[in-house]
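Okay, structure first, notes after.
What follows is part of the complex, with its chains left where they were.
The letters A, B and C name the chains in turn, as written, and every chain counts its residues from 1.
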Amino acid sequence: MARMSTARTTIDFDRSGKQIGFVDIPHSPHDDAWGATRIPLAVIRNGNGPTVILQAGNHGDEYEGPITLGELIRDLDPGMVSGRIIFLPAINLPAVLAGRRTSPVDGLNLNRTFPGDPTGTITQQISAYVSDVVMPLGHAYVDLHSGGSSLNILPSAIIEPAPDAAHRKRNMEAVLAFDAPLTVVIDNLGEPRTSTATSVRAGLTTVGTEMAGAGTVSLDALGICRKGVRNVLSHLGVLPPTGGPPAARPENILRIPGHDGYVLATTNGVFEPFHALGAEVHAGEDAGRIHNLADPGRAPETVRYLSDGIVYGRRQPGRVVVGNCCVTVATRYEGELA
Amino acid sequence: MARMSTARTTIDFDRSGKQIGFVDIPHSPHDDAWGATRIPLAVIRNGNGPTVILQAGNHGDEYEGPITLGELIRDLDPGMVSGRIIFLPAINLPAVLAGRRTSPVDGLNLNRTFPGDPTGTITQQISAYVSDVVMPLGHAYVDLHSGGSSLNILPSAIIEPAPDAAHRKRNMEAVLAFDAPLTVVIDNLGEPRTSTATSVRAGLTTVGTEMAGAGTVSLDALGICRKGVRNVLSHLGVLPPTGGPPAARPENILRIPGHDGYVLATTNGVFEPFHALGAEVHAGEDAGRIHNLADPGRAPETVRYLSDGIVYGRRQPGRVVVGNCCVTVATRYEGELA
Amino acid sequence: MARMSTARTTIDFDRSGKQIGFVDIPHSPHDDAWGATRIPLAVIRNGNGPTVILQAGNHGDEYEGPITLGELIRDLDPGMVSGRIIFLPAINLPAVLAGRRTSPVDGLNLNRTFPGDPTGTITQQISAYVSDVVMPLGHAYVDLHSGGSSLNILPSAIIEPAPDAAHRKRNMEAVLAFDAPLTVVIDNLGEPRTSTATSVRAGLTTVGTEMAGAGTVSLDALGICRKGVRNVLSHLGVLPPTGGPPAARPENILRIPGHDGYVLATTNGVFEPFHALGAEVHAGEDAGRIHNLADPGRAPETVRYLSDGIVYGRRQPGRVVVGNCCVTVATRYEGELA
């Protein structure tokens, strides 16, 4: 937090009760020399208990998280809370307003900019604000993702790996408490620039999600997300306990098996998948075909799975170029959990 | 056909057997002064029988049709054909290669340019080629659509209204032969610039489809489309008869009830639907809510159905602006069919 | 009106009382296949009297008109009205939302598309709706302009020339009733594609304005516009008479003296004007200098007035390219008025 910041919020993080406001990050583009990027921010504080940071809108085309947090902000009775909830329901607001994964202002993917830079571009300033100002206030951090415009993913709660066993256990228990139909370990191939990797490095209990996607609002995933967020808050003691234990079990955790989990396009064209989400598939099996629609006389090109597992996600847009992720496979997790 | 054309095709429409080629429409943009827009074209001719025009790729982000026609072009044994099939599997090629509804070259929606203009922009030249050169060769015309990037639609076969009763009957019978799960009358509010409206004006038996959408390739819809196209060809006598009569029945035809079939967005934000595709709904009932994610303290705005019916299609992208179509309702068709 | 239209309005033009609604013009771009461009429309009808069409937002970066009409729509008591007022307060809505003179959808200047084309692009469809559906309902037509982003103009009421003397007299009297500080005859060099030229051809009493500009909201011009619109409605008998006769006098009318009224840039650079708006100037006198900021050693280039008169308008953006209008001069009108 030694890094300078020109941001200013209307929220008093120490005050009890419910506050709905924003943080203004001064930004000086061509069309607004002295204005700000205004990002919604809310806090509900009551009694004693931990501080949980709930974030959504990290990518601007993933909607179940922002809708769920907006409802909680409006509907939650502060008297029910023990501790503090900090809501960042649309953290990458320029991307959220554009309905795009990446910021329309500087082209950056916020989730590849952590821990940010307070003297960088606007997206780097946003991640710096989260890293420098918000994360130090929290005990736990929940970052709600969906598949976005390019992917359709089975609704699932996500475990970010932690090097420390006790931390790993904390994360796992919080994620299982979410009680999603699936629980998956995703390490983004070791990528250190994500918000959850940063949260883990900062020592916070960390929970992620992937809620359907396809750039739309899924009725089913929205229901799972609504329940899951409350479940986690209960698990962490900030809301009263829910009825019973979650159905999600540690022995059923999946993981993306590294590079082999991704079936990437080998040519440009239109991808026709061969299996529905959730289907069981095997390494070497045909995953689908890529059609060259400009040349109907040419046979389509087949792509194959590189790992056994289930079809965990697939590309939404029909068009692919070489290297695009066509299908993602998840397999049984066999690493240590604690 | 009195209108001039600089187009040239490698196909001899009168020759027997299978030809896979293209039509070149000269086009002189900045980066290619003397080249052409090359659009795939195939013909299979054998024996006696009618000429059926099969078209797909009218919109460039609707994939079930182009995939189906590509397979037919590659796989169909000419000896099975009685008459002639003309394939235009990616008619708006610039849009198909871009994966966009509209042409990246001139911004036009091909299906709002018919009957085209041979001295207009490239999209207008394409529709002029179809209207002036191809349609006069045909007895029947099948234009395969899906919902595209912005809509997810229940797979269905589409009846284009015709003023003449006998013609209407011909169209209805051919569309029912497609044997889609749903059959729907769509008149695009009377829009005269579509390919099917033009085909009807030209007297051809006319069949349309709407195959899922969401900018992706649907496994289910692809299966329906594959079977349906062959069913229509059999019905028209160009392929041998299929086993039995179609399940689609004239008494089960639906229609879009004009402007009242469309639930349009009343504000900008993210649309959360309340019902799944196929659900039965009623005029006045809440159809969903539009969330303002930048302002979580503001309650979302509710939109309502204007007609009884079933949820026939819904918007795919979460983001809406005022006037966007959020949901489309189809209701029972009670007009004359013949 | 024989031309086809797929537009649909929620307004019943024949109903008494106040209705605030819109007209939906179906539009089928990439991101919204089955939606509409929704343009605000309001009607207040009461008792007997003429129908006056009030339009603003013809150009999307001219704000005094839309603000004035919005206030009238909200504030006017229908009981005060004798006849009917049809409000089109943001007629080129896509341009209004973009804050641009021209449409972001098809790049067209609505005021160069009249009488429009119902099968053309969206801007041509909008002008066709005004020409085909709205103008035939009216006796008088008021089109409220400001200078827009590129010009800063002395607030004035505008007379569109009419070939018929009686019509010309009607127009002049209505424009003088507006009671702007200046009254100016503008014929856009004979341009026939404007809304007011079309309104005159349709026989309606026609009133225009130019209210400041510079892409901003002028406090002064807004005050003039608010009063002027009510003055015209009173003059036409739709609102009760105002206190006294207008200060504007037919003997003080100005005109743009054709091509000689425009001082156009002769080189690229930054224009430094030599006179304030309203200053009296003479043909041949220096009007300003164009600076080449990349080459400070080069002397700026002087441009000169081509006509005597007053400085009626000037370019707002500092940057000019050859042909840009730097200054506009108005001179005494000496033609016939009736």
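For this structure, a couple of remarks:
One rule holds for everything that comes next: a residue touches a chain if its C-beta (ideal position, glycine included) is under 8 Å from a C-beta of that chain, and two chains touch if they have at least 3 such contacts.
Every value quoted in this text rests on a predicted model; they were computed, and no experiment measured them.
Counting every copy of the one repeated chain, the full complex in this structure comes to 6, with 3 of them shown.
The criterion applied here is as follows: only the chains that are shown with their structure count from here on.
The greatest centre-to-centre gap from subunit B, using C-alpha centroids, is found for C. We define each chain's centre as the mean of its Cα atoms; on that basis subunit B and subunit C are separated by 42 Å.
In terms of their C-alpha centroids, the spacing between subunit A and subunit B amounts to 37 Å. Averaged Cα coordinates give subunit A a centre that lies 49 Å from the centre of subunit C. Residue positions of subunit C with contacts to 2 or more other chains are absent.
Interface residues of subunit B facing subunit A in the complex, by the touch rule stated above, are 20, 38, 40, 42, 57, 61, 63, 66-67, 69-70, 73-74, 87, 89-90, 93, 96-97, 99, 149, 152, 214-217, 219, 222, 270-274, 276, 291, 293-297, 299-300, 315-319. Of all the residues in subunit C, the ones that touch subunit B in their complex are 4, 6, 8, 24, 26-38, 106, 119. By the touch criterion given at the top, residues 59, 61, 100-102, 107, 109, 111-112, 147-151, 188-193, 259, 262, 264-265, 313, 315, 317, 322-325, 328 of subunit B touch subunit C in their complex.
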